[in-house]
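Below is one structure; the comments refer to it alone.
The other protein chains are all here in position, but one chain of the complex has been omitted.
Chains here go by letter, A and B, matching the order in which they are written, and residues are numbered from 1 within each.
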Amino acid sequence: MNDNKNNNRIELRGVTVQLGDRVVLEGMDLAVPEGKVTAVMGPSGSGKTTVLKAITGQVPISAGEIRVGDVFVNQLSARKLNDMRRNIGMLLQNGALFTDLTSFDNVALPLREHTRLPETLIRKVVLTKLHAVGLRGAAELYPRELSGGMNRRIALARALALDPNIMLYDEPFTGLDPISMGAAVRLIRQINDVLGITSVVVTHDVTEVPRFADYCYIISDRKVVAQGTPAELENIDDGVVHQFIQGLPDGPVPFHYPAPDYTRDLLERH
Amino acid sequence: MTTGSVTGKLFVDPVKEMGRAVLFLFTALSRMRFGKTQFLETMRQVYFMGVRSLVIIMISGFFVGLVLTLQLYDTLSRFGATEALGTALALSLFRELGPVLTVILFAGRAGTSVTAEIGLMKATEQLDALDLMAIDPMERIVQPRLLAGILAVPALVLVFNVMALLGGVVFSVFMMGIDGPSFWGNIQATVALGRDFMGGMFKAAVFGFLASWLAVYFGWSSKPTGEGVALATTQTVITTAIAVLLTDFILSAFML
Partner (left out) sequence: MKSSHQIEFTAGLFLLLGIACLIFLAVQATDGGSEIRGGSYELVASFGNVGGLRPRAKVSMAGVTVGQVERIELDPQTLDARVTMKISERYDDIPDDTSAAILTSGILGDQYVGLEPGGSPEPMRDGDQFLITQSAVVLEQLIGRFMMGGGGDEE
């Protein structure tokens, strides 16, 4: 267990998030150990993206607290929040590159914005980052000229531009072929270890998790249902975990979004 | 959060929307920052919003001048008052048609693309990405478009007026054989620099502000889907047209 507070880079305690009328997270406790790769898994719509957005302060929380390093996200002023975000790199679910900028300019943007480096140095940094994701050759291309997977890799280079000390990945593997997948898995591990940073990876890909993660959380139905090292999770005798790890369509996790009774629904509507 | 009733649709919803638009504007204004980056980005938007509207404004201006002179000529000649042709043309252009027509064309050409662009940036999480990079999207995306519209519309109105006067000269002097110097001399003698011309330019600035404010607002508040963005662009055109005509009436009533 991660009881040792000083060893946790990020800590969520009793976090509740409400979006519109819907409670998306409820009393969630989650800790991310310093210097490790932590995987967050769970069925679609269980609130994984919301966890990441709560950490970066993009969604407001209605109860609990979130600590990142030595600051509490929910108490920060706009300026302090920006200071914190400068140390966090986040790879969004679909890349979110700026479509009117080339790959090069996309990666250069945070550098131009937040540093006073001369343009020659910015060029060197950008090319290094692009090289790291294997797309130095695509520097002058626009996002629309790249495939979905390539977009995501440019976005990764952009997230790494400012040498963050925390990296958050939202489903980095979706849409990758097996080769790129292997490369991405290795890249995430390397970035974490070589740069000595802390990583959180949100993923559906249960089979890949043991290859890069030090610690795992499974969330379902608004809260954490299981946690442990990948090896520990394999042996947990819990319905939800079992269903999720084995990929079974039937089990405690409903495939359906909450809805009124099916038969009644069918009969009621003419 | 729509009120279901008819009064809700007709009255409460538009008022709510207006309240949101005003709040949005205040937020955008309070987050404005001025530096080299902001200046260059504003100039880029002047290009996308202004320069790219230039051709349609020039063509429309020329033909509006042509047809307006034709109609005025026909009307005035019934009273034997064709010497007032230049004055009537210049006054209607400077005071009303120049600013109003230009800004409506601008809303269709540049306003819609600003709305669609921001809506799409929202749908593809580009605005979120800016937030995450500790770059304020209000300052980086909204501010330059707002300022560029305020700069570009008066410039476009001026170009429109010049082209329309040219159209007027072509019709009256070259086609109808009206004496050129007297046509132009009449304009010079009767169009007041302050009240008629500058008054019209004041309107142009107000309209430019309105058009760009509504364009960024509808983009910003659009639903992040294809349908949402499509709806938002339509709203931009319709709302800008109504807002401009209403404001025009109020301003004209005060200025006369």
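We adopt the following convention: a residue touches a chain if its C-beta (ideal position, glycine included) is under 8 Å from a C-beta of that chain, and two chains touch if they have at least 3 such contacts.
Keep in mind that this is a model prediction, so the values were computed, not measured.
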(request) Would you list the chains present here that the left-out chain is in contact with? (result) B
(message) Using the document's definition of touch, tell me which of B:155, B:178, B:206 or B:232 contacts the absent chain.
(response) B:155
(message) Going by the contact rule already stated, which one of B:165, B:178, B:206 or B:243 would touch the omitted chain in the full complex?
(response) B:165
(request) Go through chain B and note every residue touching the omitted chain. (result) 40, 43-44, 46-47, 50-51, 54, 79, 81, 84, 87, 90, 94, 151-152, 154-156, 158-159, 161-162, 165, 184, 187-198, 201
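As a working rule, only the chains that are shown with their structure count from here on.
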(message) Going by the contact rule set out above, which residues of chain A touch chain B in the complex?
(response) 56, 58, 82-83, 85-86, 88, 90, 92-94, 96-99, 109-110, 112-114, 155
(request) Enumerate the contact residues on chain B facing chain A in the complex. (result) 37, 120-121, 124-126, 128-129, 131-136
